[in-house]
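All protein chains but one are shown in place.
Should a chain be cited, it is by its letter among A, B and C, assigned in written order, with residues numbered from 1 in that chain.
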């Protein structure tokens, strides 16, 4: 089956399942998204792009943005980063503070909220506005698309309701694991979560993770081969909070989900895949998105296992 | 570099590190193992076998045996198994009872002790002696080697000192998630842990996991392709307790460690690998064993990421 | 209001509330107890005994027996006991194992199950049968009543279903905080829980706690004044598991509840009080028993606060 047939089959098979799950409703900008959206984009290392459904509609990437800031932090700090954040699955919800107390302010991994706050802190050097600019620039360059922006309404709403993240950030600061001001770290974090990308843009922007850290289409160095592999490993063990094991089990690809309903998946050596369906399951990942990736992995035999 | 050179290089590179870590000393049979042992065996899907060091010295497989009983339970129960045990990383130590209380007696995954006790319980039908016989038969058949046995001294010692496992088993029974008698389940578990295999035998016995569930050398069906993939996924996210993320990060292969110093790793589609070095790190995996697999993965580029 | 009027008023006020709560049903001998029973006995330091309702019907004292074994262990070991068990409220359920793992096998206090198992272990010297005999002798002497016995059916049922306690005992043994055999410790514990006392006997047997460690009616030394005070302190902070704060708040007396529906309360310098009503609340204390003691404390102004 060629890739366009895969995408078409997945799109068709998902029709019956749409409107499952519950759209994130903690901010108006997410609550009003139509739950019937479904988008899929596959970008291969050879440069083929296959799309299906609403693959060109931008959505809020939310936690998927952690993959980009993690890449930036590894480029900046290298292994020093691992002094401030672990690389183990947390076994807990995305915003859990329990483990943070038990483990004295060292987040389990950079893909849970607490870890992403530490990552944001490491990028703060020139002040929050500059850091936000650098994150946007990083994603534009990785996606080879200068039109990518942050949704300002989402960023503002996140800031107004982000008490749980403010709790985590203050906790990290109390434990000495934030160096910048709490407000600055939160500002960066809320803005990165508000990055708006379509499936096409998201899959394109993460293609470097499928191809050893280098963008195979432009030749741009994004990160080293070893770091690309390690980011993939982290996505495999920790990319879906307390549903990471289930995703590995069902899909068999490194992935990262966001509460906006998007999921990024990487088939190393083959392709970068983005799927979007706003209805969420109990652990905060797109219900139909996981199904779609499970189907796609079965059709392509791209499981790494 | 061909595989024999890989094995030789790994063996040589590890010489400087031997005698690191601390040999398990909770039972005499493990405590008296010479910490300078190092063995490595690679068996490819094409039937090539490469060994280095003490690859023919049998050691106590301990928790690695959980991979075999999990395979047996999936063949017997299919997806019914997942009603009694989860498939998420635990984020906790191998013998933790905390999560068991929080989650009402459903172990996080079948590769922690509590999960393996439930798996053993599902295999109990004909009584503990019969079940132990079936486990040995399964491993002999998978390894195509009728000489494999259980070390009776280890099994007895485990039973005499296994209070933590007895605590877990009684807890599971109290929550209704053991159906057999506690003593029977423990007897099976202590015996499976006492399975004695050399690196060569261990790598050979798990080759079905590298080749879609079928032994590529004998054609024997061991499990389905999907189950083989899923067992690999579980090893990736949960095969090393609270060091699973680190193993995925450094080695990039599904693996399962045992407190006897052995580690099994699977390179899907390529090979099954067994390494043995008795000195353990703080989380209970072989210190030099992990290093050796990291080196091997770098030399072969077999990381799945 | 004199004490007989207090008892009569409490009895009358409780009529409307009987049959509230749920009788413990984990063993048949408890499950078949009529939930409409209500008994009350007050024995003052001056020797006055006032009863109401079913004050002469024996019931299973269950966890209330921990007060007696604690007294015995303090007499035997003195402050050495506190090396093996703490004296802080646990903030957890009576049979929680979580804190035991976090705190390396040292139970929070001697009035939760894990703590009582350690206490039982300290009394084991002459073997379980001898220890059980000593416990019965202690209670008979404290109650000045040679007819007190253990209900053998309850003891046997406890042993057959006590998997959670077996889990705790094995855990304590694994952490080195049981010195005797697990089976022996459990045998003592299950038997002490099966002590059958009426309200009259129970109140009488604990009178030493209201009068500085000496039985004011016989002059028998049971424990020192300081230890009596400290046992009362422990009952105040920890006598009702995760409802201890509520009991202190509502009743204002040191107390100890049992899953058989009995509650012992001490008014230091004044009286020992026993109440019995089999229906339990969510934390395992007698629902109507707590109400009755709250009413009694209001009528007598015996709250220590």
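Everything that follows uses one rule, which is that a contact is a pair of C-beta atoms (placed from the backbone, for glycine too) under 8 Å apart; a residue touches a chain by one contact, two chains touch by 3 or more.
What you see is a predicted model, and the numbers here were worked out from it, not measured in a lab.
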- prompt: Where does the absent chain touch, in terms of which shown chains it meets?
  reply: A, C
- line: Of C:197, C:234 or C:264, the residue touching the omitted chain is C:234
Query: Which one touches the absent chain: C:180, C:254 or C:281?
result: C:254
- prompt: Hey, which of C:62, C:99, C:157 or C:201 is the one touching the hidden chain?
  reply: C:99
Field: Residue numbers in subunit A that touch the chain omitted from display
entry: 96-98, 100-102, 163-164, 166-171, 173-174, 182
Statement: Had the left-out chain been drawn, it would touch subunit C at residues 86-92, 99, 108-109, 228-230, 232-234, 236-238, 242-246, 248-249, 252, 254, 268, 303-305
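Keep in mind that, in the parts below, only the chains that are shown with their structure count from here on.
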- prompt: Which chain has the mean of its C-alpha atoms lying nearest to the mean of all protein C-alpha atoms shown?
  reply: B
- prompt: Same or different: at the subunit B/subunit C interface, is the fraction of residue numbers used by both copies above or below half?
  reply: same
- prompt: Looking at CA centres, what chain is most distant from subunit A?
  reply: C
- request: List the centre-to-centre spacing of subunit A and subunit C in whole Å, with centres computed as mean CA coordinates.
  value: 55
Message: So the centre of each chain is just the mean of its C-alpha atoms; given that, what is the distance between subunit B and subunit C in Å?
response: 46
Statement: Among all residues of subunit C, those touching at least two other chains are none
